[in-house]
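What you see is the complex with one protein chain gone and the rest in place.
Each chain gets a letter, A and B, in the order it is written, and its residues are counted from 1.
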Amino acid sequence: MNVSRTERIVNQLILVVFALFAVVPLLGVLLSSVTPASQNSGGFAIPDAVDFGNYGAAWSRGNFSSYLLSSVLVTAAVVILSVVLATFAGFAFARFDFRGSSVLFYLLLIGLTLPTEAFIIPLYFNLRTIGLTDTYWALILPQTAQSLAFAVFWMRNQFRGFPGEIIEAARLDGCSDLRLLWRVVVPPSLAPMMTMAVVITMWTWNEFLLPLVMVVSDSRRTAPLGLALFQGQHLTDYSLLAAAGVMVALPIAVLFFALQKRFINGMVGGISSR
Amino acid sequence: MTLHQPEQRAVTGPGEGQAAAPARRRPARRSGKAYLYVAPAFLVFAAFLGAPVVQTVQYSFYDWDGLGRSTAAGVSNYVSVFTDERLRDSFVHAGVLMLFYAAAPVVVGLFLSALISRAHAMRSMSFFRTVLFLPQVIATVVIATIWISIYSQDGLLNQTLRLVGLDSLSRVWLGDHTFALIAIGLVGTWLNIGLCLVLFLSGIGNIAPELFEAARLDGAGRAREFVAITLPSLRGQIAVALTLTVVSALKTFDLVFITTRGGPGNATSVPAFEAYNRAFNTGQVGLASAIAVVLTVVIVALTVSISRIAPRESE
Partner (left out) sequence: MTKNRLFRLGAAVAAAGVVLSMSACAPGPSGDTAAPSPTNQASKDISSAGPVTLTVWDQNTDGGISKAQEQLNAEFHDKYPNVTIQRTVESFSDLKTTLKLALSSNTPPDVVQANQGYPDMGAFVAAGMLRPMNDYAKLYGWDGYYPEALLKQNSFSSDGKTWQGDTLFGVSQTGEVVGIYYNRQLLSSLGLQAPKTLSDVNSAMAAAKAKGILPMAFGNLDKSPGIHLFGVVQAALAGAPAVDDLVSGKSGAWTDEPSLKAAQQVADWSKQGYLTPGTNGVSRDDAVATFGKGGALFTLTGTWLQQTMQDDLGPNVGFATLTSTDGKPATTGGQGLAWAITSKSAHPDVAAAYVDFITNAKAAQTLLDTGNLPTVLPADYQPQPGTVAADIATQYRDVQKANGEVPYLDYSTPTFYDTITAGMQELIGGQSDPQRFVDTLQKDYAGFLAGKK
C-alpha cells in the first residue's frame, strides 16, 4: 500500500503526540528521582543538579534491597512452577483424550476472569489456620494458581497447533509420553513458552493486594508493598519516592524493552502480525 | 505460527471446543496418565483458588469478625450491599471508572486508528508500539505514586494549567470531592489508550487490502469505509480491548488504596477496596465476602456480554 508523504507525516505526528502522552509521566518520575530533595516540590522539572543519592537512600534506609530480593524470589518461583505445571497439564488437554477434560479445562478458565477479591478472603484465613501466612509460600502458591489459568490455556493452544505428524512419528518410535513432551514437543515451543513466562513475571512482580494481606514481616515484603508503605511515611518526599518507584518498576520495564514483541503478544492473547 | 485465539474468547466458551485449524482428526491418546499430568496444576489451582472461591460464597452468608465465632446471617449481607449507601456508591463509582478506563480509550483508539489506519505499515510502528504499550507493564503502585505527584499542588497538571493561564482551575485534584474519582479515572484512560491503539492498529493491518480497494472503487468516503469495513473487522480486537479494560476498571484496588484510600469522604470508594477494608480492618468478613461475590458476578456477566461482540471462531 502506498502511503503518501502527507499521510505519513500526519500519522507520525499523531503517534508522536500519543507516545509523548504515554511517556511524559514516566519521564517525569525519572527526572524526579535524580532531583535533589530540597528542590523537588512534585512538579515536572529538569533539575539543575543531578543527585543519585536518592537511590542510595531508598536502597538502604528504605530497605528496598530486601524488598527487591523478595520480589525476585517469589517471581522466579511462580514462573518456574507455573511453566512446569502448565506444560504438563496443557499437553494433556491438547493431546490426550480423557473423561472430564472439558470440565476441568473450563474450571481452570474461569480462574482467568476471577478478581483476586473473589478468593483472597477465605484464602487468608485458611493459610492462617495452617500457619502459612507471612511465608513466601503464601505468595507463591496462590499466584501460581492464578497464573495457571492463563498458562494452561496458553500451553494447550501451543500444543494443539503442534504438527501431529512429528508426534505420531515419535510415538511410533516408541517414545514415552514424558520424553515426547519434554524432548520433542517443548524445545520448538520455547518461544511461546517464553512469552507466557514474561507475562507471568510481570503479573507476579506487580502484584500488590496479595502481599498486602499475607505478608507481615518487613523481611518478606515484596517491592510494590514496600513502596506503598514507604510512601505512607514519606508523603511529600517526592525525590525519594520517585527513586523507589523507579527501582520497583525498572526490572519489568527493562524486560519489556528487551522482549517487547513477546510482552505485547502475550498480553493480548496473540494476534499474529503480517 | 498458527493463529492464536484471543484470550477472552476462550473464557466465554461458545464454540471454544474446536480449534481454528482445519478439522483433521487430531490423533489423541486415551490415557489414564492424562490425569497424572493434569493433577499437579489442578491441585494447586483447586487448593489456592478454586476452594477459596466457593468458601467466599459460604462466608457471605455469615457475620464474622475474622477472630471469634461467626453467626449465621442469611442473605442480610447481600441486602446490605444493595441498601447501604456507601456500598451502592462504590459500585456506581466502579461504573464511572469503566467510562474512563474502557469506553474512552476504546473510542479514542478507534477514532485514531481510523485516522492513521495505514500507520501499521510504517517502519517506525514498532518503536511506537513499544512506547505506547509501556504504561501497561509498570506496577500500579508505581503508577499511583507517579500520579500523586502529578496531581499535587505543584504537580504537572497544575503546572500545565498555570502555563496556559488557567490557574484558577488548579487544585489538589485527589483531595477534591468532585474531581478525585475523575482524576483516578483519567489515570486509567492514560493507561489504556496506548493498549487500544496498538490493538486496533494491528487489527487493521490484518484486513485484506482488497476490501479497501473495492470500497474505494465504489466511491466510499473514509467515514463509510470505517463503518462498513474497519469496524466489523475489528470486532475481535474491540472485544479484547473492552474485556481487558472493563475488567481492570472493576478490579481497581491498588490505585485507590495508594492515592486516596477511598476518600475524600467516600468519593473514590470502589467495591474491591470496600471488600478489603471490611474483611481485614473493620471486622465484617461476611459483608466483605458478599461484596466480593457481587463484584465477581458483575465481572463475569460483563465479560460474557462483551464476548458476544467477538466474531465466532468459525467465521
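What we mean here is this: a residue touches a chain if its C-beta (ideal position, glycine included) is under 8 Å from a C-beta of that chain, and two chains touch if they have at least 3 such contacts.
Here the structure is a predicted model, which means the values were calculated and not measured.
Chemist: For the full complex, which residue in B:66, B:105 or B:135 touches the chain that was left out?
Modeler: B:66
Chemist: Identify the residues of subunit B touching the omitted chain, counting contacts across the whole complex.
Modeler: Given the touch definition above, subunit B has residues 12-14, 16-17, 53-62, 64-70, 72, 153, 171-177, 180, 261, 263-267, 280-283, 285, 300 touching the missing chain.
Chemist: Suppose we count only contacts with the excluded chain; which residues of subunit A make the list?
Modeler: The list for subunit A reads 102-103, 106-107, 110, 122, 125, 128, 131-134, 212-213, 216-218, 229, 232-233, 235-236.
In the analysis below, only the chains that are shown with their structure count from here on.
Chemist: Could you grab the centroid distance between subunit A and subunit B? Build each centroid from C-alpha atoms only and quote it in angstrom.
Modeler: 16
Chemist: Quick one: which bits of subunit B touch subunit A in the complex? Just the residue numbers, please.
Modeler: 1-8, 10-11, 13, 17, 19, 21, 24, 26-35, 37-38, 40-42, 44-45, 47-53, 55-56, 58-59, 66, 112, 115-116, 118-119, 121-122, 124-126, 128-142, 145-150, 152-156, 158-159, 190, 193-195, 197-199, 202-203, 205-206, 209, 236-237, 240, 244, 247, 250-251, 253-254, 257-258, 271-272, 275-276, 279-280, 285, 288-289, 291-293, 295-296, 299-300, 303
Chemist: Within their complex, state which residues of subunit A touch subunit B.
Modeler: 1, 3, 7-8, 10-12, 14-15, 18-19, 21-26, 28-29, 32, 41-44, 81, 85-86, 88-89, 91-93, 95-98, 101-102, 104, 106-126, 141-142, 144-146, 148-150, 152-153, 157, 160-161, 164, 167-168, 177, 202, 205-206, 208-209, 212-213, 223-225, 227-228, 231, 238, 241-242, 244-246, 248-249, 252-253, 256-257, 260, 263-264, 267-274
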